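Sending over a structure as structure tokens; questions will come in a sec.
All protein chains but one are shown in place.
Presenting subunit A:
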């Protein structure tokens, strides 16, 4: 019975992730593609400029930018973008559903819907927001190809660290709750998370060469806000959709538990 409950939550998590991915794709296409195209235009203008300076005449420079592309821009900005965002949505939807299965009934007196919202907020914060604050998303053409290995390692390390710190904060909050009360225990655990994260930010190396000097600041800002919007919409939609689906899937369990809890003291 428990295994089938987990199974149905997992299916609903992946479905909610797919729906969230569709919304995120819409935002990425409408808000994200203009700065991506703008960045590629900047790159091509720079490449043409450099080629022109090296060759000394315009003919070579004019033909240079049209480098052979394996996948056209039209495909990249539609099917390619959709593939990336939907796979991300389904994969993280599945993981979030299992995190929800662990969390349900263990973090406090929250309904399935409220637990789904909390898990989604935690996932958005630890998987995207915290790593983004240290190693923000960069548009095409701004990076130094020589440092992609180091930058990728640091980015995934930051995600891992942030998720582990988030889990540790939740466990610490639960341990502190009997002594400090729920409100203060939550504040203390949250403050601990912020402090340790800040120390990690200070200790981990920066990505100074992630953005080329001279890249337009307004375009970079536009791209980063778009990236933030994509993830915010993804997790907000996931929270709402998975909340509804989980609430329905767990209705029999909730009903079975409810009579025993009427008049019971509010604990944790």
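Please note the rule applied: a contact is a pair of C-beta atoms (placed from the backbone, for glycine too) under 8 Å apart; a residue touches a chain by one contact, two chains touch by 3 or more; residues count from 1.
Criterion: contacts and distances are computed from a predicted model.
Candidate names were "Iron export ABC transporter permease subunit FetB", "ATP-binding cassette domain-containing protein", "Pyruvate dehydrogenase E1 component beta subunit" or "CbtB-domain containing protein", and the UniProt protein name of the unshown chain is "CbtB-domain containing protein".
When you scan A:169, A:219 or A:250 for touch with the missing chain, the hit is A:250. From the options A:41, A:91 or A:164, the residue with contact to the unseen chain in the full assembly is A:91. By the touch definition given at the top, subunit A reaches the unshown chain through residues 2-3, 5-7, 10, 28, 32-33, 36, 69-71, 75-77, 79-85, 87-88, 90-92, 94-95, 98, 101-102, 104-106, 109-112, 128, 131-132, 135-140, 143, 145, 148-149, 151-153, 155-156, 210, 223, 226-227, 230-231, 250, 253-258, 261-266.
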